[in-house]
Structure formats: C-alpha cells, structure tokens
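Take a look at the structure set out below.
In this view, the complex is presented without one of its protein chains, the others remaining in place.
The first chain written gets the first letter, and so on, giving A, B and C; residue counts start at 1 in each chain.
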Amino acid sequence: MDGVLRPGFDVTRIRQDFPILSAPTPRGKPLVFLDSGASAQKPRQVIAAMTRCMETAYANVHRGAYNLSEVATESFEAARGAVAKFLNVADSREIVFTRNSTEAINMVAHGHGRGVMRAGQAVVVSEMEHHANLVPWQMLRDAGRGIELRVCRVTDAGELDLAHLEDLLADGRVGLVAVTQMSNVLGTVVPAERVVALAHAKGALVLFDGSQAAVHRRQDLTALGCDFYVFTGHKLYGPTGIGVLWGRLALLEAMPPLYGGGDMISEVTLERSLWAPVPAKHEAGTPAIIEAVGLHAAIDYVNAIGFDAIEAHERELTEHAMAKLSAVEGLSILGAAQDRGGVFAFSLDNAHAHDLSTLLDRAGIAVRAGRHCAEPLHTRFGLDGTCRASFGIYTTIEEVDFLADALGHARKFFA
Amino acid sequence: MDGVLRPGFDVTRIRQDFPILSAPTPRGKPLVFLDSGASAQKPRQVIAAMTRCMETAYANVHRGAYNLSEVATESFEAARGAVAKFLNVADSREIVFTRNSTEAINMVAHGHGRGVMRAGQAVVVSEMEHHANLVPWQMLRDAGRGIELRVCRVTDAGELDLAHLEDLLADGRVGLVAVTQMSNVLGTVVPAERVVALAHAKGALVLFDGSQAAVHRRQDLTALGCDFYVFTGHKLYGPTGIGVLWGRLALLEAMPPLYGGGDMISEVTLERSLWAPVPAKHEAGTPAIIEAVGLHAAIDYVNAIGFDAIEAHERELTEHAMAKLSAVEGLSILGAAQDRGGVFAFSLDNAHAHDLSTLLDRAGIAVRAGRHCAEPLHTRFGLDGTCRASFGIYTTIEEVDFLADALGHARKFFA
Amino acid sequence: MFDDLRDLYQEVILDHGRKPRNFRRLENATHHARGDNPLCGDRMELFLAMEEDGKIADAAFQGRGCAISMASASLMTETVRGKTPAQARALGNAFRGLAMTGTCPDCGAELADDMERLSPLSGVHEFPSRVKCATLAWHTLNNALDDNQEDARSE
Partner (left out) sequence: MFDDLRDLYQEVILDHGRKPRNFRRLENATHHARGDNPLCGDRMELFLAMEEDGKIADAAFQGRGCAISMASASLMTETVRGKTPAQARALGNAFRGLAMTGTCPDCGAELADDMERLSPLSGVHEFPSRVKCATLAWHTLNNALDDNQEDARSE
C-alpha cells in the first residue's frame, strides 16, 4: 500500500496526505478547515484509488463476462468486504451501498417502516437528530399508516435523556429506536450499548445514525448488537456519492425494495419481476463504482492510522478546545456531555453566528454557521443558530489556538 | 480549458484522452472496449476535474458561509447549469441530480406515479425497455393504487409499433408514456417527436429514458417538448454516482419528495417540516458533489468535440459494422431499425452468447453477454441472451473489423 | 486581525444591526409579509401601512438575524417611507444590483439619494453567501406589496 503511516500519530505527516491543506487560498492565508463534521477533506490515497480505477480498471460491474468487468466487480465487492470489516460484521451481504446516510435512513423508513412495521407501532428519535434522521420518520408518521413518532428529550447538558427513553419504551409499542450515535452539533457520544439494552428489553429494534460516530470511534456492530447502522463516505475522508446501510440479513431480506431496475432482479417478465438476493435487491441500477473504490481507500487509510491513535488525537484536541474556548470571553459552548467528540457549537454574546463565520473565514478559518441541519435542537436550546467547529484527523492544536484567538478578536470587532 | 479538441473528429487524438485505452492488459493484447453502452470509459479531463475538486476546492455545498464552501457550491451549481444547457432547457431548477437513470425513473414512479396520478390512469412502456424503465412501473402497478401498466409492442424490425401506441392511447386514460429514446439492445432510435405528438394529443405526459440517446445524439428538450427526461453520467464519459432527472418545473413541484433530510427542507420542527423549493426538495442529503463536477467536465468534453462530429463518427461506425457483421457467416443481428445507433446485439448460430464473449475477451474484445437488463425484449425475440457490442467516441473502424474477424474465428472454433 | 472587514461591517451597519430602527409591530399595517433565510436562520416580519394616495406611510419590522440582514431591514424601512409601491420596487431592484455587484451604473438621479443611504451595504457583494442577508428585507417587501402570504426567501 502506498502511503503507509508510521505507527503513532504524526499530524504533520497526515496533513501532507491532504493536498487541499496546502493548496493556494484566495488571500494567501493557510486554510484552517474546521468543518470536517459537514464533510471531510480527501487524502491523496483516496484520490489515487479513484484515479487508478478510472485509468486502469473501470467497467460496469456484475454484468460483463470480460476481464475488465470482472476486475471492476472484484474491486467493487472488495469495497463491500472492507466496509463489513470496518463495522466488524461477518456477512458482507448485509452491506448495502447508498448515496449517503440520508438515503440509507430513508430506505429503512420506507422498506422497514412502511414495508414491515404495523399500525400502532412507534418510532423513537431524539431531539438532537440531524434532519436526515428526523424528517424520514416524520414522513413515515404522516403516511397514514398509523405509525407514531416519539421524541426522546435531550438534557440541558446535551445528553440523551435515558430515563425519558425508558418512559417512551415502556408501553412496548416502539418498533424502532432511531438515534444518532454522536451529535453533529453537541459532540455528544450516545451510550449506544445502553440504548440497545433498553430498546431490546422492550422489543424495539435499534438504528444508529453513525454519520459522525463512525469517523471518530472504532465501530464493532457485532459487539454493539444494534439492528441497523448507517454512515456516509464523504465524512470518512472518502468521496461523495457513497454511503452505507448495514442491517441484519433477515431485516434487509424482509424489506421490500424501494427502487426497481437493473441488477436488483433475478427474473423479469412483462407481468412480474423476481427480486435478486440481498444486497442486490436494494441496489437498483449502476452503483457508485468509482466511489466504492474511493471509500475502500478511505477505510484503508484510517485503518492504517488506527482508531487508537485517532481517538487519542481527538481526545487531546477536544480537551484542549474545551479549555481554550471556555476561556474566550463572551463565548458559550452548546452542551457539556460527559462523553463528547471533536464537534463544538458555540455562540458569541455580541455577534450573530453568520457574522462571526464571515469574520473567521477572513482569517482562513472555515466553520459552519446556522442550525447544522438540527433545527429542533436549536429550538430546544432557544437558539437561532450557532457556529460550529469540527475536527478531523488533520486538525492541530495550533489550529484550535488560532480559532480561540480569532474569536477573542471577533468579540472586540463587534464591541 | 485543457484538452481542447481540434475541429473535426480525430479519433486517434480522442483515444489519447482515455488513459485506460493504453493501460496494460493481462495478456498484453490491446483493449478493444465495445461495452460503452453498459458504461463508458473516462477521459483524463473528467479525472482531472474530479481530482482538482478534491485537491483544491472541496467542501460541503449549500451550507457553509465560508469561501471554500462557496466555491464548492458554485461549481456544483455550475454543473447543474451545464446540464440544463446540455439538454437545452432554460431553467436549471428543473435539473435534479440523482445517482443514475434508475433512480431518476423511480423518483418519477414514486413522486408523480404515486403522488400525482390517479386510480384509473395508465402508464405505457414498451417491450424494449431496460429494466430500469420497466420494473419501477410494475411496482407502481402493483402498489394497489389502481394504476394500469400497458406495454407497447416492438415490431419484428425492432421499432416501436406506433400504431399500437395509438391504440393504447385511444381511451384517453394514459397519464404517462415512459419509453426509451434509444434501445440499449437493438440500437433503435425512437421517433421521439412522434411519440410526444401522439401522447400529448391524448393528454398523456411523456418521459424519455435518455440513458443511451443522450450519449449519441444532441438533445433539445425545448424543441422535443417532452415532460420528463432522464440520463446517467457514467455512460456519458462521466463518473458513476451521478444521474439526472429533468422535469417541467410544475411537475417537479407537484411531486412529493421521496426522501427527507438535510437540504431539502426550509423549516423543521418536531411536529412538521416545510419542503424547500425545487430542486432542493428532491435532493435530500449531501449530494454527489465531486461527481457533479466530473459530469460537468464530461459535458464540456463532448461539447468540445461537438455532436455533429460525434453523430457523423457514429453513423460511419454503424454503417460499417452493419456491413461487416452481416457478412459474418452464421451471425444474426437483432433488430433492423431504420434509425439506429451504435449498439449491436447479435448471436452466432453455433455458440452460446456467454461462450462467445469469453472467446472475444481472450482476443481483448470486451462485449457484454446476456440479456442486457432487457429480459422481456429477449423473450419477445425468443432468445436466451445475445452478445452486444456498443460503440463510444473512441471506437475505431479497425476495432469493428477486428470484431468481425474474431467472430469468424469463433464460429470455426465451435464448429 | 479583521481590519479589512470594515468595508463590509461599516459603522453604520454595526449601528443599525445593534439598534435597528422601526423595529416594532405596526398596529395599523395594511400589508404584511414574512421573510426567511433558511441557510443562516434569518427571519423577519415586515409591516407596511399604506396611505389613501397609495404611498407607503409607515414601514416597520421585527425579527432576528445577522447584522447585515438587520441593518438592511432597518435601512429599508427608513428609505421606503413616502414612496409609491412602484418606486419602492424599483429601489429594491437597484439595491439588489448594488448588493451583487457593488455598483449601480443604471441608478439615475432620482435614485441617487436613496442609494447613497443604502451604499454602506455595497461591501456585501464580495461575500456571495451574505448577499442573501442583505436582500432578504427587499424580497420580503415585494411579497408584502404583492400581498403574497408565502414566506419570502432570498435566493
């Protein structure tokens, strides 16, 4: 493998893998990219894998009997295998490639929600969901199938209110608990094992939205024991256009397909069609072949660094950021969960989030401003919007210091 | 722009743009890639555009207030504009990015079919549809909403039977005619203007599956006057993971969204969500940003060559292939449409399609074997499967000759 | 650190942003509309009271948003008073041009004074994602004049 990383964690070395971090900028200021939570940058290993696929090994998959198509099919299916290993699940037929997390969740809301759940059952989400894990369930609720939507509260500290979750589960009518494993606003890491235990005790399945968590923490779904899991390639240093739905085989098999087309059928007459086995059944049409190859390279890349190192680096950054940002006058950080990752939403007392992000951008600092696709959470905390800084494997302590410093100046600017 | 092409058509020069055509092969034989109809190869301009995006201009779109996100959003939206121009439609809000043609058609089958059409109405497809334009309509028919599916016959020559189409339309209950604009098996180019005239005269809308046609012929949807149109990026020398749904603004607005999530809503509370305006409403979640940029480069690439040149080259290839293949003993070509493009399905009298494709692969020739996701068409012609050779802008007369020659040898091999 | 941003955040803007003028409900409003910029969460409600002669007698707004959108709404309510709907719309068009390009070559003499008053917002043209903040109030104005009950959106 090219670009094998030294053991330990060398952020300077890692930064060299990301061409954009040294690309020219409009005003010549170095890019301080603190929006990895929205989408991460891509290492050259990912870019190279996609290029190599297009330059030497590209053809449509599953269809041709010729060598090039076999090669392409092998690399596509190898990506599926790599995802299964990444999530530590044994059967790669349980890996369905999607466009992104959003599509993966919607597929469950349609296939399992409309196709398998029964009237009178309920779905539980939480107040801190990304819209991707809220709106599909609202649509299910509103589809006139008698499925209820329950919302688990978030505490003032920004944690999932487990006592409330127990209440919501108490009547045994909850069919599915669909919650984020890590908040994209509060940084809160949800006690996933507890959630599974509570839900399973009441006969409810569990879907985790791992869009953020899969980037920051090692995942072992076999140990975790959830029933569905989703994540999205572009946040994991992979390309856009590819995401993952994992589900237990029997669940994926029970789900009717949402899309019909090529590759997802085994027999078609004008009168009827027979579905192909899982996962093909849920992957109609030409899949994102080049992107699957890119995602495979991204997984190889983070594996080569290793989650021990990634988690340690993030812990260091997070603690440092907590200390530094708390010291900025007039700054308040949203949420104070015990277990949190490298995502910080904050407000400055004398500046609107949008104005603040414009200032920071001038200093070369990319942060997001707004509600981060989590409007109900902002409503719950009485906020119109916040700025958010989120870290990646290439984020440095110096960048955090620079952010804190810039925030101090921004407060003076608006004074 | 790098790689501007000389006026006229220089296939040697074009081939140099496609790295895979000179990449090493397992047995050292030059690659004769005759499976572009399944998926086309990618020119370096497309690869470079994607690489440039990832190396210098990548961030999530529509969300950040910082420069890099603005730059990414601009290039993403510029791709939408390029697609609108490519199809010659005035309003780029009518362009919805999808994963591929299959998704685009399914979105119409769900959004328009289930969301807008009424019980008692019918959809017309033809016998020569790709499964992508058949199975979604079967699923609509089987959804218990009282929508009928009618199938227009294909003549022995492999043309759409327009008299039958008129019959099917006669009772005025057809809401939508959804047909391929060019068959991926027969090469038949459908008289699209006639189909629109017949359908509109009876109050039916028209969707064209342009997956093949958009690659081979200049499209002008304003002149054509259809109502929905789909195509897929990977067949147009672009990346996988990106396709296009075009629909009239009012139709796209009337369609309820299929997926919920980020970017497709304008306001979310726990109780309800308001949809964003079209096209955002139909593009939930992080879109295929890098792939949209790649598709834009692919469109620029074919535009630089020009459809006059592309069509002339293909006409020459097609006529040559017709003559050469007809001369191969024991070979029969499926279909004999007046207006046909560079796609040939054929059978050899003494070899099964799959055996034949293995032989051709040994000679370096990549053709597809099977039913090409058009099982009902094969059933209609009483065939288990065929081999298919399909041409791209990089296909040469010499390659066609080589194919004809290899077919002659193959017949002797199995004699 | 941010000195080059004084072009965008001129003192007038910061002042109107902090203390927007005409920031209230208009009890005698004859026209009314909401405006919404989902990207950054700006939301406003605009009230107009029209005279019998068809001129805008009073304009006021409420809402929350960034300095740019608040200042723009504040300046707008000051500027449109006494104008006919047609004049107000024309001014809005000119302002959108200013916000997008930084100049207004077509602004004739009759708009000169008003554009002068709005000119502190011209710096926004260098910040594509902020143009919407500046134009939201004017989109909302059009909707109020149209009596359009849908939310205005600055696109």
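Definition applied: contacts are C-beta pairs under 8 Å (C-beta built on N, C-alpha and C of every residue); 3 or more make two chains touch, one makes a residue touch a chain.
In this text the structure is predicted, and so the values were computed from the model without any measurement.
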Where the missing chain makes contact, among the chains that are shown: A, B
Residue in contact with the excluded chain [from A:62, A:145 or A:218]: A:62
Which of B:91, B:329 or B:384 contacts the chain that the document leaves out: B:384
Which of B:68, B:165 or B:406 contacts the chain that the document leaves out: B:406
Candidates B:82, B:252, B:265 or B:353 - the one touching the absent chain: B:353
Missing-chain contacts mapped onto chain A: 62-66, 69-70, 74, 265-267, 276-277
Touch residues of chain B, complete complex, unshown partner: 351-355, 358-359, 362-363, 369-371, 378, 384-385, 406, 409-410, 413-414
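Methods note: only the chains that are shown with their structure count from here on.
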Graph class of chain-chain contacts, one of line, ring, star, complete, other: complete
B-C against A-C, pair bridged by the larger set of C-beta contacts: A-C
CA centroid of chain A to CA centroid of chain B, Å: 31
Intercentroid distance (Cα basis), chain C paired with chain B, Å: 46
Approximate Å spacing (C-alpha centroids) for the pair chain A, chain C: 38
Multi-partner residues of chain C (at least 2 other chains): 39-40, 130
Sequence positions of chain A contacting 2 or more other chains: 354, 358, 369-370
